[in-house]
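Apart from one protein chain that is not included, each protein chain of the complex appears where it belongs.
The block that comes next holds chain A.
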Amino acid sequence: MMADTGSEEVAVIGNTDLTPGEIENNMKNTMGEKGTLLFRKMEINVAEAEKRTVKNAVNMQETYTVYLIETRPADAASEGTNPAPDSLWRRYSEFEILRNFLLVTYPHLVVPPLPEKRAEFVWHKLSADNMDPDFVERRRVGLENFLLRVASHPILSTDHVFFTFLTEEDGWKEMVFETGFQAKADSRLKALNATFRVKNPDKRFAEMKHYSDELQSVISQLLRVRARVADRLYGVYKVHGNYGRVFSEWSAIEKEMGDGLQSAGHHMDAYAASVDDILEEEEHYADQLKEYLFYTEALRAVCRKHELMQFELEMAAQDLSTKKQQQEELATGTVRTFSLKGMTSKLFGQETPEQREAKMKALEGQIQEDEDALKDKNTECDDFVRGAWLDIERFKDQKNHDLKEALISYAIMQISMCKKGIQVWTNAKECFNKM
C-alpha cells in the first residue's frame, strides 16, 4: 500500500466516458494532491466468507462461497463514532466480472490481479480443495487485497462501476453488462496477429513484455521450489516428534535418567509441533509472490494492447498512403499501382471525365476522413503510451516497495523460526544435563 499522507478531499467519482486525455489530467491532479484516493476516503474490508447452496439451471445443488464486503467512511473512527459498516455479499465470479470490466475499460492500466481461482503450488499438507477453510480464508485476504489495490489506484479508484460494486448489491451485474464492455474486449486472435505483424512498437513495451515473461518464469520456479522445501522441512520436524514418544517410554525404565529424558521428550514434541506455525506464516509470503506472478499477466495485457493499437495505427497509415497514391494516379493519369479498375479501364476503355471527376471527389472525401481519423488514432496511441508508461512506472515503484517488504517479512519469519529453535534446543540441553 502506498504510504501517502496528505489532505483528504472529496473524490471525484468519474464515469467511464472520460477521454484518455481527461483521464490523464485527472490522474495528474490526484497524484499531485496525494490524498483523494478512494482508499483514503473509505475503509474497505472483506470481513467474512460463507457457504451458500442453491439450485442451479439444471436443478442440481450447487455450493459456492460468498464474501462479505464491508465499507465505512474512513473518518468515522477519528470522529469517535463507530457506525455500523455498510455491507453486501459478493461471490468470486462477480469479482471476476468487475476485473474484466476494468481490463476492458482501462487497457492502458496495470489492473491488479485476483487471488487464484484454484490452489496451485501447494505443498502436500495444504489442501488444494476450493472448499477447504484455509484456502477460503486465504482467498478472502486476497480479495480484500484486490479491492484495496483498486481503491488506492489513482485512476481505477474513481471508477463508478467499482464504486457500485462496493455499495450496491442488487442489480450491479445487470448494470455492468449493460455497459456492453464484453463487446469491447479485443479478441485474442486479433491481438496475436498484431504482435506478429506490428512494425514499430515502442521499444520499452517490448522490453516490458520480455521482463514480465522472465518474472513470471522465475516466480513460478520459486514457488515450486518453496513448496518442495516446505514439504521436506515438515518431514524433518515431524520425525523429531518420535523422539518425544520414545524418550517418554525410555524414561519409564530408568531411575536417574528418567526425569531428564521425560522433559526432553516434551521439548521434542514442542519442536515437532512448531513447524505448523512456521509453514503457515510462510504461506503468507508465498501469497505475496503469487500476487506479483499474476500481475505479470496484467503487464503483458498492457503491452499487447499497445502492440494492437500501434498495429492498427500502422494499418490506417498504410491505408491512407495507398489512397493518396490512388489520388495521385487519378490526377496525373498514370497507373503505378495495380488495380482491377485500372486493368478494366485499360481493357474496356477510359472512363468519362464526369466519372473521373466523381471518383476524385469521393476519394478526396475519404482521404480527408482518413486523415482526421489517423490524427485521432495517433493522439489515441500517444495518449495510451504516455498513460500506460506512467502507470507502469507507478507499478514498478509499487512492486519494488512491496517485494522489498516481502523479503523483510520473510527475514523476520526466519528470525522467529531460528529463535524458536534456539529456545527448544536450549531447553532440551538443560533436560539432557539432568540425565
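Convention: a residue touches a chain if its C-beta (ideal position, glycine included) is under 8 Å from a C-beta of that chain, and two chains touch if they have at least 3 such contacts; residues count from 1.
FYI, contacts and distances are computed from a predicted model.
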{"item": "Which of \"ALA-interacting subunit\", \"Sorting nexin-7 isoform X3\", \"Pyruvate dehydrogenase E1 component subunit alpha\" or \"Phospholipid-transporting ATPase\" matches, in UniProt, the chain that is not displayed", "value": "\"Sorting nexin-7 isoform X3\""}
{"item": "Residue, one of A:Val141, A:Ala185, A:Val246 or A:Ala373, that touches the chain absent here", "value": "A:Val246"}
{"item": "Contacting the left-out chain in the complete assembly, out of A:Tyr64, A:Trp89, A:Trp389 or A:Trp425", "value": "A:Trp425"}
{"item": "Residue among A:Arg52, A:Lys117, A:Lys190 or A:Arg232 that touches the chain left out of view", "value": "A:Arg232"}
{"item": "Interface with the unshown chain - residue positions in chain A", "value": "211, 214-215, 218-219, 221-222, 225-226, 228-229, 231-233, 235-236, 239-240, 242-243, 246, 249-250, 252-253, 256-257, 260, 264, 400, 403-405, 407-408, 410-412, 414-415, 418-419, 421-422, 425-426, 428-429, 432-433, 435"}
